[in-house]
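Heads up, one of the protein chains got dropped from this complex, but the rest are sitting where they should.
In this document, chain identifiers A and B correspond to the written order of the chains, with residue numbering beginning at 1 in each.
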Amino acid sequence: MKRRNLLASAAMGLMLASGAFAQGMDKVKACFVYVGPIGDGGWTFQHHDGAMQVQAAYGDKVEIQYQENVPEGADAERVLTQMALGGCNIIFTTSFGYMDPTNAVAAKFPDVKFEHATGFKRDHANVSTYNARFYEGRAVQGHIAGKMTKSNKIGYIASFPIPEVIMGINSYYLHAKKANPAVELSVVWAFTWFDPAKEADAAKALIDQGVDVIAAHTDSTAPLAEAAKTEGVIGFGQASDMAEYKDGPRVSSIIDNWGPYYVKRVGALLDGTYEQIDAWEGIAGGEVLIGEITDKVPADVKAEAEALRDAIAAGTYHPFTGPINKQDGSAWLAEGATAPDGDLLGMNFFVEGIVGDIPQ
Amino acid sequence: MDLGGINPVILIATLMASAVPILLAALGETVVERAGVLNLGVEGMMVIGALGGFIVAVQTGSPVMGFIGGAVAGAVLSLIFAALTQVFLANQVATGLALTLFGLGVSSLGGQGYNGIKPPPTGQLLPDVLADLPVVGPILFGHDWVVYFSILMTAVLWWVLKSTRIGLIIRAVGESHEAAHALGYKVNRIRLMCIAFGGAMAGMGGAYVSLARVPQWVDGITAGAGWIALAIVVFASWKPWRVLIGAYLFGGITVLQLNLQVAGSIIPVEYLSMAPYLITILVLVIMSAGRKGKVNGAPAALGQNFHASR
Partner (left out) sequence: MFRLEKRPTPSKFWLYATPPVAVILTMIAGGILFAAMGKNPFEVIRTIFWDPVFGEFAFYLRGQLLVKAGPLILIAIGLALGFRAGIWNIGAEGQYIMGAIFGAAVGLAVFPTENRLIFPVMVIAGAFGGWLWAMIPAILKTRFNTNEILVSLMLVYVAETILAKASTGFLKNPEGMGFPGSRNFSSYPAAQNGFIYEPLGLHWGGVAALVTGVLAYILLTRHQAGFQIKLAGQAPRAARFHGVSPARLVVLCMGISGALAGLAGLFEVTGPAGQISIDFNTGYGFTAIIVAFLGRLNPLGIVLAGFLMALTYVGGEMASTNLGLPDAAIQVFQGMLLFFLLAVDVLTNYRFRLPFSVGAK
């Protein structure tokens, strides 16, 4: 109880020092907590890129602070507390595992804004959540994969069996199937977010068994590098554009683009319009970018993929539109129905047609 | 030739390449440990080698130079360990672990600016005529030069340790540094050279990850391969050929489990995922069980520092 009081009084002091919030602020200190190193070339790299966009947008009016390699759990709670004590006005916690620490620290610092990526808990008025609809990008990839495969075998390197990943696999498969009814999907679970050698091995295993289109939901470019070794195999950039493989196997990519959201939120804090939200934007909001589709893809397929992208952006098409059955054959979405967000966020089943079990 | 969709020829060819980083690092560590030094910093030396190799290859455009660069980087880092343990007589276990921490940090600092670059390719060594032969082609002729180098090094180290004077001295130093010293050998100097050799091999192993297996640089690219290499040395009872077997066994099960996943195996994925570790343990148990009571081959002076008091 004692520390709570101490922290509360410290926070009070900071609040008095920095003036009232509602009228907007002259200067914002925006802080970021990263789960990996900036040099990971993927997830954390993209978040840091977003932070840099904030700096570029507001110049002297913002001060950026960040901490790399913060383990989820107790260490996150300490880093968050340090940041809040140190005068951060808004703190972005950029990994799902920071959910409980974010809410715990937010309770002690009611005047600091917390933004948690990919979670769902907003226990306090100063906690917002944000995420990106990556499955929208997966739909575009799936379409390209279905059209491009010659062996009718497509592959997916998955990290852990969590809704975020399962959602992507389903979206990818549904659209590949729509483009090419003969398509078969093989899923490899790597049980890691980041292990380049293992990701390369997984890609190799897929290729060795006749897969010629590979998508990955792990962080490194290793699957693309492996695909580059075999003629005729293509893949996609994940998290970042991975443009260095443009002349090789990379035919398109999903880019996590957090910049627009970060700029918007920090801007709202500056001009006093900040409110608690639950943001889940996709292609339309610019959070999910489809990287350039290369010339390896025939013009008609490219046009279809771009049309799909634009339809999703315009809101005229939802990647999960019924009729869709679950893997066991039971009905999920009726004809014309679109998936409620709640179903997607907690997705723990494959759709009909995917072979293999989700490890649970 | 297919077993449930898995082609054994391709599988063997794949595991030979995927085992190279672990094999090279474990061979180096074998020599280090045979000389009586336990260097737990393999992971740090590998990751530094991965970066050093990558930078040199990118700057010179030559992958061969890259591998040499990786070896040099690994050896240089290992000299810190050598200085601490051989000159300052610091504890080897703790120094090795600190070396891993240090190596990961230095590589991450030094690698800034090298993200998202492709290194020059390390291609197949022999012409396609040979590599395209059925069965033997992919297994025997389809690899890049480092794969052959790793096998050659296994043979060379086996021969050196078993049949040469240098090998005898290294083993003498590792079994009883007092006796070796009494015979007039410079224990610490020999160990220092072995450590540097181990560092060079680990560095090359790391360079293989960043130049051939994954061709790119990202922080922490070796992702724990150094730890597996350490385990393989123990698995092999400090014998080079068994290091090769251990590395191929571990690499093979890893590749096989991923292939089984692709082929839609009925074995649950999480058990497949544990399989490389469990099977390595199991094989070691079977191999050690027959020799109960006997020493398992560890050099007698392993981990002990030596100071010439006379």
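Note that in this section a residue touches a chain if its C-beta (ideal position, glycine included) is under 8 Å from a C-beta of that chain, and two chains touch if they have at least 3 such contacts.
In this text, all values refer to a predicted model and were calculated from it rather than measured experimentally.
Within the whole complex, touches from the chain that is not shown fall on A, B.
Only one of the listed residues, B:Ile166, B:Ile267 or B:Ile281, touches the absent chain: B:Ile281. Only one of A:Ala139, A:Ala176 or A:Met347 touches the chain withheld from this view, namely A:Met347. For the chain missing from the display, the contacting residue among A:Gln67, A:Ser151, A:Gln276 or A:Thr338 is A:Gln67, taking the whole complex into account. Considering the full assembly, A:Gly97 is the residue among A:Gly97, A:Pro110, A:Gly286 or A:Gly322 that touches the omitted chain. Mapped onto subunit B, the footprint of the missing chain covers residues 80, 84, 88-91, 93-95, 97-99, 101-109, 112, 219, 227, 230-231, 234-235, 270, 273-274, 277-278, 280-281, 284-285, 288-289, 291-294, 296, 298, 307, 309.
Residues 1-4, 6-7, 10, 31, 37-38, 65-75, 77-79, 81-83, 85-86, 96-97, 99-101, 104, 119-120, 160-163, 191, 342, 345-348, 359-360 of subunit A touch the missing chain (whole complex, contact as defined above).
Here is the rule we use: only the chains that are shown with their structure count from here on.
Look at where the CA atoms of subunit A average out and do the same for subunit B: the two points lie 35 Å apart.
Interface residues of subunit B, counted against subunit A in their complex, comprise 5-7, 10-11, 14, 18, 21, 108, 111-112, 115-118, 209, 213-216, 218-225, 254-255, 258-259, 261-264, 268-270, 273. Those residues of subunit A that touch subunit B in the complex are listed here as 36-37, 39-42, 45, 155, 186-192, 194-202, 204-206, 208-209, 211, 220-222, 225, 240, 242-245, 355-357, 359.
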